[in-house]
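Of the protein chains in this complex, one is absent; all others appear in place.
Showing chain A:
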Amino acid sequence: MRFRLDDDQLALRAGVRELLGRCFGRERLRAAVDAPGRLDRALWRTLGAAGFFSLRLPEADGGAGGGLPEAVLVFEEAGRALLPGPLVATHLAADAVPGAAHGETVVTAVDGELVEWLDAADTVRGDARDAVPLRSVDPLTPLHRLPESRSPAPDPVAVLLTAAEQLGTAGRVCELAVGYARTREQFGRPIGAFQAVQHLCAELLVRAETARAAVYAAAVTADPADIAAARLLADEAAVRGARDCLQVHGGMGFTWEADVHLHLKRAWVRARRAGGSAWSEERLAAALAD
């Protein structure tokens, strides 16, 4: 029982963080916000070359032979960086749709009543007839809506990777809140010296760390009930964390210029993915009633 990241995993995390900082840093992020609906194909190919989509394919099939723990670390970084695009759907299509594994093909999937990135995708998995565009709350995730829910029970891997992205948001908004609290001054001292602000930050960390333990463990066990539980914790850590981070930023938090709203809006989009909380709750209820 050595439930910590091993050296390879630490290196993987550092490598992905460095790559994303280079090819999707703050400037690229804000440029993407200013040009909504455009999926950056060059970035997609870069992600493909870095193994984002082929990560769990066997080495014989050109993959990296990684497992769920590695995938979770990579998607956590994607979440931190607010990386746009149907990442989970493409990742899950790596062994089924030609070109998906290497980022040549953009794959999206019908997910309940919603489809992300329908217009930008090359391939849609599922039945997207009669989909109508909606004005997406998240400027970085174009959405279409279907007349009714048209997907079977979600793939637990989609649930887990969504949780991993939420975890990335939870960790990032904690950092943003703490960084702001250290530097913003009011009443002659940093606001982080005020207990009301300190306690918001402490709860941000506590929620993120609890979710982290749950998500990492679910990646190790791959047990659907563990995954469902982790998803519930990660949704909470991301959504509540982003709101508290916004609160710590005061009026600045309510502006378009601060990134906080982007994290909150993305967290809201992800919270509806892969069965939303209802599926995870009922999956876990079944385990509890066993």
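Couple of notes before you dig in:
Basically, a residue touches a chain if its C-beta (ideal position, glycine included) is under 8 Å from a C-beta of that chain, and two chains touch if they have at least 3 such contacts; residues count from 1.
Keep in mind that, in the parts below, contacts and distances are computed from a predicted model.
The chain absent from the displayed complex carries the UniProt protein name "Acyl-CoA dehydrogenase", chosen from "Acyl-CoA dehydrogenase", "Heme exporter protein C", "Alkyl hydroperoxide reductase" or "NrfD/PsrC family molybdoenzyme membrane anchor subunit". Screening A:46, A:198 or A:247 against the full complex identifies A:198 as the residue touching the chain left out. Along chain A, the points of touch with the absent chain fall at residues 1-6, 9, 69, 178, 181-182, 189-190, 192-195, 197-199, 201-203, 205-206, 209-214, 216-217, 219-221, 225-226, 228-230, 232-233, 280-282, 284-285, 287-289.
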